[in-house]
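Right, chain A next:
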Amino acid sequence: MNAMGLLNYWFVIVLMMIGFYVLIAQGNLVKKIVGLNIFQTSVFVFYISMGKITGATAPILDSDWSVYSNPLPHVLILTAIVVGVATTALGLSLTVRIHEAYGSVEEDEINEMDE
Partner candidate 1 sequence: MTYPQILCLIVAIPFMGAGLILLAGKYHNLRDTLSLLVAMVLCGTVYQLIEPLRQGNFTQVTLLEVTPSLSLGLSVEPLGLLFALVASFLWIVTGLYAIGYMRGHHEKNQTRFFACFAIAIGGAMGVSFSSNLFTLFAFYELLTLCTFPLVTHHGTDEAKKAGRIYLGILLATSVGLQLFAIIWTWNLAGTLDFRPNGILAGTASNRVLSILIVLFVFGVGKAAVMPFHRWLPAAMVAPTPVSALLHAVAVVKVGVFTILKVAIYIFGLDTLAQLGSTPWLRWIVAATIILGSLVAFTKDNLKARLAYSTISQLSYIVLAALLANEFAIIGGGMHIAMHAFGKITLFFAAGSVLVASHKTNISDMKGLGRRMPLTFAAFFVGSLSIIGVPPAGGAWSKWFLGLGTIEAGEQGLLAVLMVSSLLSLVYLLEVPIRAFFSSPEPDQEGTGIQEAPWPCLLAMGISGGMTVGLFLFPDFLYEMMTMVFAA
Partner candidate 2 sequence: MMNHLPVLQVIIPLLAAPLCVIVRNGQIAGVIAVASSWVSLWMAWKIFQLVQVAGTISYNLGGWLAPVGIEYRIDTLAAFVLILVTLVGAVVTPYAITSVKKEIDESKESLFYAAFLLCLSGLLGIVVTGDIFNVFVFLEISSLSAYALIALGKDRRALIASYQYLIMGSVGATFIVIGIGMLYVMTGSLNMADLAILLPELPSNRIIPVAFAFLTIGVCLKLALFPLHVWLPNAYAYAPSAVTAFIASTATKVAIYMLLRICFTIFGPDFSFVKMQLGAILLPLSVIAIFSMSLVAIFQTNVKRMLAYSSLAQIGYIVLGISLFTNTGLTAGILHLFNHAVIKGSLFMALGCVMYRLNSVDLESMRGLGKKMPLTMGAFLVGGFSLIGVPFTAGFISKWYLIQGALEKGLWPVALLVLMTSLMAVVYIWRVVESVYFSEFGGSDADEITEAPLGLLLPTWALAILCLYFGINGTFTVLAASSAAANLMGVGS
């Protein structure tokens, strides 16, 4: 069980790192934001995973159930999702503006233009 659980976490970590890699390695400004999204979403999965109790149900109180998964991570992640979308929106609008100003969304081309 523990190995399986660990595997679950490790998958999440691999996901995070894929997102992180896209975020820092890619030169395309849009793709960076995509990477950020993946990175953040995997962090959300990490949070939700730790709130899970095997055999429990969603934390909506009901007389049929007695074990519920932890609601607090859910709340935190709801907030985090919203923050994520806010960042995405701002990042994308910056990208649009950069494209207007430079005619490109490739980091290296832009840097060349400002040299």
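The definition used in the following text is that a residue touches a chain if its C-beta (ideal position, glycine included) is under 8 Å from a C-beta of that chain, and two chains touch if they have at least 3 such contacts; residues count from 1.
The candidates came about this way: all candidates are chains of the complex that A comes from, given by their letters.
All values reported here derive from a predicted model rather than from experimental measurement.
By the touch rule above, chain A in this complex touches candidate 2 out of 1 or 2. By the touch criterion stated above, chain A contacts candidate 2 in their complex at residues 16, 20, 23-24, 29, 32, 36, 39-40, 43, 46-47, 50, 72-73, 76, 79-80, 83, 86-87, 90-91, 94-95, 97-98, 101-102, 110, 114.
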